[in-house]
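Taking it in order: structure first as structure tokens, then the write-up.
What follows is an incomplete set of chains from the complex, kept in their original frame.
Which chain is which? They are A and B, in the order written, and residues in each are numbered from 1.
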Amino acid sequence: MCRWLAYSGSPILLEELLYKPEHSLIDQSLHSRLGVETTNGDGFGVGWYGPDTGTPAVFHSIEPAWNDRNLREVAGHVQSPLFLAHIRASTGTAVQQTNCHPFRHGRWLWVHNGLVRDFHLIKRELALAVDESLYPQMEGSTDSEMLFYLALTFGLEDDPPAAVERMVGHVEEVGHRHGTEHPIQMTIGTTDGSSVWAFRYSSEGKSRSLYYSTDLRSVREMYPERPRLQEASDETRIIVSEPIVDLPGAWNEVRESSYGVVRDGEDELHEFRPLR
Amino acid sequence: MCRWLAYSGSPILLEELLYKPEHSLIDQSLHSRLGVETTNGDGFGVGWYGPDTGTPAVFHSIEPAWNDRNLREVAGHVQSPLFLAHIRASTGTAVQQTNCHPFRHGRWLWVHNGLVRDFHLIKRELALAVDESLYPQMEGSTDSEMLFYLALTFGLEDDPPAAVERMVGHVEEVGHRHGTEHPIQMTIGTTDGSSVWAFRYSSEGKSRSLYYSTDLRSVREMYPERPRLQEASDETRIIVSEPIVDLPGAWNEVRESSYGVVRDGEDELHEFRPLR
């Protein structure tokens, strides 16, 4: 049911994280170890910020990530200081580019792993809550895109944590009213090109896996023999659905019902509480 | 802006109409003569009824029709007594299978040539008018699919002409309220597997082209030297956005603001009046 990855740090080739690690995201597309499905072959996407352009680029493909030659080319030639990547395992909605993550709105990107339960029962009611001017911009048919547009409606661009808490509160309220016990299951990554927010929450309190990388200075001390760790910048942060290399001490699980912010200066971790 | 074709008669290979005529639908995908665009390369679809199965099959492709090898294979091996085919020229919405015609609901198929003007302005309001149980079944993002689900909401399965008249009346009412002078432009073909309805209408009274074939007995008398005409069944009816062969006398233009019904017994032609 999807895996994703966010990188923030000094500019690197996308392939450094997408292909080269032993358990890279592309490897996870065939052999996920912690996901609900081992195969994530229902499309792929990567969104990256460049040095010059205001809005991020988005590359979406309906081919399995392990097959996509264009992805390999782009990943081997594009450098970026901040990117989100996502591999999809569809829960039934069509495999089409408009259903591939990351979704984009202006400078914002959004990836989701999880689902809205009984989505068909409440899709219309959720859609009605989307801001009128945003409604026609939804192009796909996934629950994930709907969550993004609800979060935008609830103020994502101004206060991301509050907007996501309101969005989840609304989905749970509507779901409960339609008799769904645990309406939402999610890890979410979103960014405006400078900060990255990562959320882990589910109505049942058993959320999909999510990890963030340890401060790189500490990891380097643990693994002085690893040259690539020595080259990476101090501010490097990686958030992943599951670890991309087996380095004990390098990965920390995001706690249940919490979220983190990666930005210049101090990182933050907070409790996540749906708002109604 | 799209071209389509409907066939009703004795079972024939799809390729008899899709490929073999000098100005076949596949030829029109590259060289339309009467369409707004000469190229209709933004996807393709064909829906056909078989002898045994209740619901029609639907084949959708995002490749240009002139390229699609699978279409050629299917067209060369599948026989059907009733089928609809459509080539698409997108007016901006994504090229994806869920945006390819014909759209299907139960036993019903639907193709559309034209557009809802300023669709982004009224998409949400139109969506709200769709029946609650139908809303989550919309998978794509086109105006054409929306028109289908509105027609279904207004009773397409019970009284197709009345439902389409109500649908158009509603779209015009909403469009006018948002300041659009001529909200809708359309030719529409729809069928339940026994009858075929074909509509030609536009708010401005200058609708896309639409033709129906003359009674085959008369055409045979006009062209006794054409062997394929001799083989076709008496009840054969073809409805097309533009003629697929140059046979003077064989094609009749559907009048502005009118619709026709093809079914066992007498064909009918009626005036079309949007209902408000």
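Quick notes
Everything below uses one rule, namely that contacts are C-beta pairs under 8 Å (C-beta built on N, C-alpha and C of every residue); 3 or more make two chains touch, one makes a residue touch a chain.
Note that this is a predicted model, so its numbers are computed, not measured.
Shown chains number 2; the total number of identical copies in the complete complex of this file is 4.
Heads up, the rule we're going with is that only the chains that are shown with their structure count from here on.
Centres computed as Cα averages put chain A at a distance of 41 Å from chain B. In the complex of the two chains, the chain A residues touching chain B come out as 93-94, 96-98, 119-121, 123-124, 127-128, 132, 135-136, 138-141.
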